[in-house]
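Please see the structure below; I have some questions.
In this view, the complex is presented without one of its protein chains, the others remaining in place.
Per-chain residue numbering starts at 1, and chain names A, B and C are given in the order in which the chains are listed.
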Amino acid sequence: MLTQKILDEYDPIKNKAYQLIDDEGKPLDKDWKPRLSNEEILKAYKDLLFERTADLMAVSYQRQGRMFTYPPNIGQEAIHIAAGIVTKEQDWLVTAFRELGAWLAKGVSLKELFLYFKGNEDGSRFEKANRVLPIAVPISSQLPHAAGLGYAINYNKEKDTAVFAYVGDGGTSEGDFHEALNFAAVWTAPVIFIIQNNQFAISVPLKMQTKSINLAIKGLAYNIPSLMVDGNDFFAMYEALSYAREQAVAGKGPFLIEAKTFRTGAHTTSDDPSKYRTQEEEEHWADKDPLKRLKGYILHKKIDDLKDEEELIKGFKKHIDSEFEAAENHPEYKVDDVFGYMYAELPDELRRQKNAYENFLRGVK
Amino acid sequence: MLTQKILDEYDPIKNKAYQLIDDEGKPLDKDWKPRLSNEEILKAYKDLLFERTADLMAVSYQRQGRMFTYPPNIGQEAIHIAAGIVTKEQDWLVTAFRELGAWLAKGVSLKELFLYFKGNEDGSRFEKANRVLPIAVPISSQLPHAAGLGYAINYNKEKDTAVFAYVGDGGTSEGDFHEALNFAAVWTAPVIFIIQNNQFAISVPLKMQTKSINLAIKGLAYNIPSLMVDGNDFFAMYEALSYAREQAVAGKGPFLIEAKTFRTGAHTTSDDPSKYRTQEEEEHWADKDPLKRLKGYILHKKIDDLKDEEELIKGFKKHIDSEFEAAENHPEYKVDDVFGYMYAELPDELRRQKNAYENFLRGVK
Amino acid sequence: MKVMNLVQAINDALDIKLAEDKNVVVYGEDVGVEGGVFRVTEGLQVKHGVSRVFDSPLAESGIAGTALGMAIAGMKPVIEMQFDGFSYPAFNQIVSHIARFRNRTRGKFSVPLVIRIPYGGGINALEHHSESPEAYFGHTPGLKVVIPSTPYDAKGMLIAAIEDPDPVIFMEPKRIYRAIKQEVPQERYSIPLDKAKVLQAGEQLTIIAYGAMIREVQKAIVIAKQQGFSVELIDLRSIWPIDRETISQSVRKTGRVLVVTEAPQSYGPAAELISIVNEEAFLSLEAPPTRLTGFDTVIPLPLGEKHYMISPERIATEIERLVKY
Partner (left out) sequence: MKVMNLVQAINDALDIKLAEDKNVVVYGEDVGVEGGVFRVTEGLQVKHGVSRVFDSPLAESGIAGTALGMAIAGMKPVIEMQFDGFSYPAFNQIVSHIARFRNRTRGKFSVPLVIRIPYGGGINALEHHSESPEAYFGHTPGLKVVIPSTPYDAKGMLIAAIEDPDPVIFMEPKRIYRAIKQEVPQERYSIPLDKAKVLQAGEQLTIIAYGAMIREVQKAIVIAKQQGFSVELIDLRSIWPIDRETISQSVRKTGRVLVVTEAPQSYGPAAELISIVNEEAFLSLEAPPTRLTGFDTVIPLPLGEKHYMISPERIATEIERLVKY
């Protein structure tokens, strides 16, 4: 379990990432025991595997021209799945656009996400997901929302409730990152800020983004306790996030986690990473793949032999395909969908514009 | 002289302000010797005194209804005068709106400043001042300009040239503060960022502005060497700024100085500080008045008996009055002044609008 | 009934809603202890507590963005941009999120917040303190934008804005904050946010204006009356949506229209109103729909404002020209 002592040991100024298992999945400290049961760990592994499978299929749907774009999550799954376990029903989830496992854990359906990337806002309804904000495209602009939600939690004296807010490494350069962390700190808002430092913002590497020695250290500017974590280490992420949430809901205010990871895939399906990164870099990170490492732990600890993995994936694929089909069978985009949600009540001006367009469609001149 | 050793000693994380003389002007370290000559120190004192006198007169002109507003500098003069000495002709000055002594040192005339606060953009010409940007009203928005100027200095390989950029404590909350420091650091731009921490942003005290332990620590987020300095200690400010400039022009990139001070006067002439701060607070800071302290040093060290101070002030006042008169006698605001500077060449559309207005003035219908 | 100026009427509306609805909070720069630089929020913190009325850090994007967060959590934030020109740092939050969250989430989340912005020139202020950015907001789908010109309207429209389920940009003509006094009911009442108001009936020309320009137009109408001209004055009140009905009825009657706004001309608010007149009353037009607006220049510092701000005399000259067209 994380303690203040460990936090001190990993003070961002020391530039050391909190890590529990090595690249093969073996615990760094032989005496260390996870706080999760074997069943929970196995479940987490399957969730990682599911996220990876869904992601790969999404990329291939897109390649087939069935979605207009898609931002792959490959390599970043440990962050999402660990956060998913820590997040409670009443917590708010505030994301950018590369948090597949986190959405799924909160009840967002794959059908919805597929629908979104097919180009329909209905995919942002997140019907069965409680307290999940829609995908935020303008980088970092979602973070002030998280601080505001945190204020509301305090204001309404909601117990045991936190906000999980995501941003990328590139996102830390935007003014809204700064303003949001500052507001959250001043308001002692229960917000866990998670920087998914996947080393790139599209083609721009971290070293062109900032000169700071790491991203966790940025928390000091707001007096926010901060920790750099090996984001490909499921257990480290779980411990860090659990601790952060505990602190937040205990009234200690925000917490900042830099999850060091790597965007194994392309930025989106229209990007070609070979233009701006080397094979060595990719290989270096392939060794640290979160799925591989958690699998290593499970095998090493003999929690399971994972012999049924292929079967599992087959099942996943069937489910994913059916979700995609559901998205493809979603009702057509109607004129009402353009106008109907702009305001609680359709203003006369919009009714006028809509009528004019419908008259055109009907051939009335 | 400042050294890396002293910088380490005053690491912002230790939350200690660099200081050389005490509230009475006595050196904290008996062996300490200023690097400025007695003449230079005396000259600096007179500059502080001039700034204070001009400031007080400006407030009274405004009270008389002869300027529409004015933001007093009282209590913050040591920062400006020290910076003025350190700044070279070829350096850029990028200010907010409360940097009187810094402007004067760069050759901005009082007449111009008075004219500005009388409400005429001609007061922003800064005719004889080399490389001084105009007053920036939108908080923090001037800081990215400084980073851009710093890029230009590097790009043009200008030697021995730096940018001095000011912002207030309140200004550190804006996104542009964050973006500017980040750009400057990434570009290794020779920019000295000076936070005038005068404890308030209009009525809002620092503790409502941020939870960070001080403002210098914000530099860590960008890996910018940073120092908290007693801003009412002329010598400490001089040493800190000299060091910062040396580093900057030596290609070490930006430097951040938090100058701890107090806005002794009102925010502007339309503000009443008694609404939001206590007499104790004001008295506490009155003890630390920069003018009083430098005067203490001069008397203590017997550099001068300052017997001619009243005479001096009389002379200052005469000069200030004549500058103000010059501002009052400035030519009237013409229609050309509204249209003539929007573009290098007056576009037809503006000529049309101007003609229409001039026709109205001439009674042509 | 109580005689109030605009500042008092707005303060009263905030006070009533704070008392009535626990979800309402008021925040921004200097709105707490200080009571706002215009004293609009004076006394509210003492009365309603620091968790309901408070000073925020100096960061407009943060203010707007956090308000969105609160709003989707069920609160009703009423935030202040200290001056018109300082709403621009919040532009991205307003345009990209506040205006769009309902549509983006297909109605799952709504953003019932109010952004108060003291706006406009004529108060002898620094640069960025005299702007008229209503066209920027009016051009932004998803927002409602309103501007009251009297204490009575200010109170009723602010209450309506706070009760509105969608985000409302509530612009306050700071030049007349204390210039106009009026009997205002002390109780709660609200005024629809989509209705213009005919302030004065007339036959020969319709003038459309709003905010501080109303007073200047009224002075011009006095001059025009002496010249024997009969002018109808419409206070637009709602910048978006626009009350086409009131405008078209008037212009169909008078056949002539003058739009007066202090915002810059090009792509400005007057252009929209003239387009609407074209759409609604083209066949009734007896003279070109005309605009008298700010120039396409930065609004000058105080000594130059006399050239920029539209005087009653300039309006009167246009009235004469148009009626005689």
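Basically, a contact is a pair of C-beta atoms (placed from the backbone, for glycine too) under 8 Å apart; a residue touches a chain by one contact, two chains touch by 3 or more.
If you're wondering where the values come from, they're calculated on a predicted model, not measured in any experiment.
**Student:** Quick one: which shown chains sit in contact with the chain that's not drawn?
**Tutor:** Over the full assembly, the chain not pictured touches A, B, C.
**Student:** Of A:P27, A:G107, A:P138 or A:G296, which sits in contact with the chain we cannot see?
**Tutor:** If we include the chain that is not displayed, A:P138 is the one touching it.
**Student:** Decide which residue listed in A:H80, A:K118, A:R131 or A:R293 touches the omitted chain of the complex.
**Tutor:** Touches the omitted chain: A:K118.
**Student:** Using the definition of touch stated at the top, determine which of A:N73, A:S109, A:N182 or A:Q209 touches the missing chain.
**Tutor:** Final answer for the missing-chain contact: A:Q209.
**Student:** Residue by residue, what part of chain A touches the chain that was omitted?
**Tutor:** Against the missing chain, chain A presents residues 68-69, 116, 118-121, 137-139, 141, 170-171, 173-176, 201-204, 208-210, 270, 275-276, 332-333, 335, 337-339, 342, 349-350, 353-354, 357, 360, 365.
**Student:** Considering the entire assembly, which residues of chain C contact the chain that has been omitted?
**Tutor:** The list for chain C reads 61, 85, 88-89, 91-92, 95-96, 99-100, 103-104, 127-128, 135-136, 138-142, 240-242, 263-264, 266-272, 274-275, 278-279, 282, 285, 287-291, 295-298.
**Student:** Determine and list the chain B residues touching the chain excluded from the picture.
**Tutor:** The missing chain touches chain B at positions 92, 121-122, 124-127, 133-134, 136, 138, 141, 143-153, 155-156, 175-176, 179-180, 182-183, 186, 337, 341-344, 347-350, 352.
The rule is short, and it goes like this: only the chains that are shown with their structure count from here on.
**Student:** Would you mind pulling out the distance in Å between where the CA atoms of chain B average out and where those of chain C do?
**Tutor:** Chain B and chain C have C-alpha centres separated by 36 Å.
**Student:** Could you state the distance in Å from the CA-based centre of chain A to that of chain B?
**Tutor:** Roughly 44 Å separates the two chain centres.
**Student:** Which integer distance in Å separates the CA centroid of chain A from that of chain C?
**Tutor:** Computed value for the inter-centroid distance: 40 Å.
**Student:** Multi-chain contacts in chain A: which residues touch at least two other chains?
**Tutor:** As it turns out, chain A has residues touching two or more other chains at 175-176, 179, 182, 186.
**Student:** Could you check chain C for residues that touch two or more other chains and list them?
**Tutor:** In chain C, the residues touching two or more other chains are 56-57, 59, 61-62, 89.
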